[in-house]
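A single protein chain has been omitted; all remaining protein chains appear in their positions.
Up next is chain A:
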Amino acid sequence: MAVRIGVVTFPGSLDDRDAQRAVRLAGGEAVALWHGDHELQGVDAIVLPGGFSYGDYLRCGAIAAHSPIMSEVISAANAGMPVLGICNGFQILVESQLLPGGLIRNDHGDFICRDQRLRVENASTAWTSQFEAGDEIVIPLKNGEGGYIATDETLDRLEGEGLVAFRYLDVNPNGSLRDIAGLTNERGNVVGLMPHPEHATEPGFGPDTPDAMRSGVDGLRFFQSAIESVLARV
């Protein structure tokens, strides 16, 4: 039986279909979830996709964090279900206080879109178990408000407890403190990051690699990790 991974669509989500496709390419069954429902349809894991939920009104992710389905998502996350927040999804996780800190406008003030090199810092989360710690990957990044900030105390705790999941390499594209690109919670089931793994899952559509143009599929292992993690718990 295929592992069922739900992808929540909010008003203004952009990458929900891409995330569904990534789930299928990884061998899972993608389940469309709707922000206005209180129903997780029995999924095994959840993706909060990228986009501009509610037009980024108030703060990025702030209104989505209070949408009906998020009460179920937060309960499921607290019960250990794998939850991945990508870009706007990361912002929603932070606004829901499932992950600490905040995301503010890029320090250079511009929207940025590039293939971004990252280092996997924590390979023992539900979404990174198919990596080795220290692996370097390339996946697309596209955001205007991706600058990660937190107090020094929080940053020191994140570093000390190994909760920085991904770090930017080569360039820091948005002014994120300590080059933080993504985080995990203590339990390792909730992961959020600004770059987009779902856009690097199919040859011909991913970032360029030394082997061939657009052949990068480093993002696929995020979804394969979640599937493995669900199967390991059964």
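A few notes on this one:
Operating definition for what follows: contacts are C-beta pairs under 8 Å (C-beta built on N, C-alpha and C of every residue); 3 or more make two chains touch, one makes a residue touch a chain; residues count from 1.
Keep in mind that, in the parts below, contacts and distances are computed from a predicted model.
Set against the options "Sulfate transport system ATP-binding protein", "Carboxymuconolactone decarboxylase-like domain-containing protein", "Heme exporter protein D" or "Phosphoribosylformylglycinamidine synthase subunit PurS", the UniProt name belonging to the omitted chain is "Phosphoribosylformylglycinamidine synthase subunit PurS". Interface note for the absent chain: among A:G28, A:G101, A:P140 or A:P207, the touching residue is A:G101. In the complete assembly, the contact with the undisplayed chain comes from A:A62, out of A:L25, A:A62 or A:I112. Where chain A meets the chain that is not shown, the touching residues are 58-59, 62, 66, 94-95, 100-102, 104-109, 147, 149-151, 175.
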